[in-house]
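As you look at this complex, bear in mind that one protein chain is not there, while each of the others sits in place.
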Amino acid sequence: MTLTSTDLSSCLNNVRDRHPLVHCITNYVTINDCANALLACGGSPIMGDEPADVVDVTSICDALVLNIGTLNRNIIEAMHVAGARAAELGHPIVLDPVGAGASRLRTETAAELLEVLPIAVVRGNMSEMLALAGASAATRGVDVNPEDAVHENNLAASSSFARQLSSRLNAVVAITGAIDVIATADRAVACRNGVALMGSITGTGCMLSAIMGAYAAANANDLFSATVAVVACEGLAGQIAAERMGEKDGTGSFHTYLLDALSNMDAAQLESGALIEEL
Amino acid sequence: MTLTSTDLSSCLNNVRDRHPLVHCITNYVTINDCANALLACGGSPIMGDEPADVVDVTSICDALVLNIGTLNRNIIEAMHVAGARAAELGHPIVLDPVGAGASRLRTETAAELLEVLPIAVVRGNMSEMLALAGASAATRGVDVNPEDAVHENNLAASSSFARQLSSRLNAVVAITGAIDVIATADRAVACRNGVALMGSITGTGCMLSAIMGAYAAANANDLFSATVAVVACEGLAGQIAAERMGEKDGTGSFHTYLLDALSNMDAAQLESGALIEEL
Partner (left out) sequence: MTLTSTDLSSCLNNVRDRHPLVHCITNYVTINDCANALLACGGSPIMGDEPADVVDVTSICDALVLNIGTLNRNIIEAMHVAGARAAELGHPIVLDPVGAGASRLRTETAAELLEVLPIAVVRGNMSEMLALAGASAATRGVDVNPEDAVHENNLAASSSFARQLSSRLNAVVAITGAIDVIATADRAVACRNGVALMGSITGTGCMLSAIMGAYAAANANDLFSATVAVVACEGLAGQIAAERMGEKDGTGSFHTYLLDALSNMDAAQLESGALIEEL
């Protein structure tokens, strides 16, 4: 069963039609970008990271996104409490293990969340994913270690790793970078959308995980296609933003243009622009 | 006594002349937007949400803004401590009950703050205001439930509700949405400034509440006019921003243009652009 560009554009349209409400427990660095990205793609955000607040908040939402970029004990507790409620309600849960491998607290928190909660989708860079797999990866902060990155010449091995990790975690796995690999236990695709400039602003990964919550909620019957669609969508938005860059523009304008492109993205653009290859 | 456009432009000029310093205890999603909006309108922001810090901070300020968008226990305590000090000093206090109705913690926190503190102005969407009034509103996260929204055909009832709520809370009430209703116990106006695009970015409500703090501080003798002025001012800024939108622009650019228009807004623009109707 090959993924078609129509499958992807249906996922996008479902988000724009259903306006899923997404509860994000997310880091403070990019929380504003996550909220704006959700609105741009047709979803609606609500943030809240107090244990005494999150059961109620999650209960009125359609999906939960857990991003461990700035943890403290209160937030970790809130993630577990909200996650248990989302699980009860059958809401898809997305995990973004920001900086897993960079500190024990992050690695262990991600591992515990994966153990306890029925995480539906995990998105991270290859260093973070290696840390989740228990490999002794040397994460370079919140960015991928160049030695870990997915390239054309390690694509087959990366695909195999992603499928195995998906099998072990029982979750769709999205390893994003210069080439993105999205996998379940028995299939994988590469996505070649995106531009290097996306690494020169903070938040592109966090925004992707946030809108993944909306795509998962609106396409609950096909989380794999939903994940591929959202990865292609943001990558394509990055390309459109990069094409708009004028002589004096830099990373500030690129950030603005990326949100512009996300908000203007429609099914036709995604269908013609998605660069997906079955692996 | 009819509100004139000169009343509104005086309020704006008073903010630009007096540069009020506003202490915001506000959510982490839009805290940067709130600070920049305050600077754009001629005020000056200081944020701080630690109980051990807020008495000193509030003491050097001219107004206090309480926004419950991302609560935790420490922040709730800080709101009470800062509020008590602001009350002692006679500083106007603005409350933004973000997500009241969406969780018990938010609804109860807003209710307690209103009970204990002499809140001067409350600003929220109709779902949040219904929650404050004890109605069993179904808040859709932090956005208004479409069934609650103010329309031309329920404007009289909305105006009546706003006046009653103002009377009960002993505060100026600003219910913002497609049509804004601003009321005291015995008068109400509708404001028809603003554009739908404002709902496609996060923070327009929070920014409005933040700059309301500056308008209230600089116009303490006429909080009703101050509130109408600031609502019209941000709505008009939204219209100016929307008119600037080019073909490739989306919500990222709109966000930038909105801050541009707020920072460039002058008395002449507000006088000619404000769309106020006595109800």
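By written order: A and B. Residues from 1 in each chain.
What we mean here is this: a residue touches a chain if its C-beta (ideal position, glycine included) is under 8 Å from a C-beta of that chain, and two chains touch if they have at least 3 such contacts.
Every value quoted in this text rests on a predicted model; they were computed, and no experiment measured them.
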{"item": "Absent-chain contact - pick from A:85, A:106 or A:123", "value": "A:106"}
{"item": "Contact partner of the left-out chain, one of B:17, B:56, B:88 or B:108", "value": "B:56"}
{"item": "From B:45, B:124, B:141 or B:273, residue that would touch the chain that is not displayed", "value": "B:45"}
{"item": "Of B:109, B:125, B:166 or B:256, the one touching the omitted chain in the full complex", "value": "B:256"}
{"item": "Residues belonging to subunit A that touch the chain removed from view", "value": "27-30, 32-33, 69-73, 99, 102-106, 139-143, 200-203, 248-253, 255-256"}
{"item": "Chain not shown, touching residues in subunit B", "value": "21, 28, 31-32, 35-36, 39-40, 44-50, 52-53, 56-57, 60-61, 74, 244, 255-264"}
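Criterion: only the chains that are shown with their structure count from here on.
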{"item": "Subunit A and subunit B: spacing of chain centres that average the CA atoms, whole Å", "value": "33"}
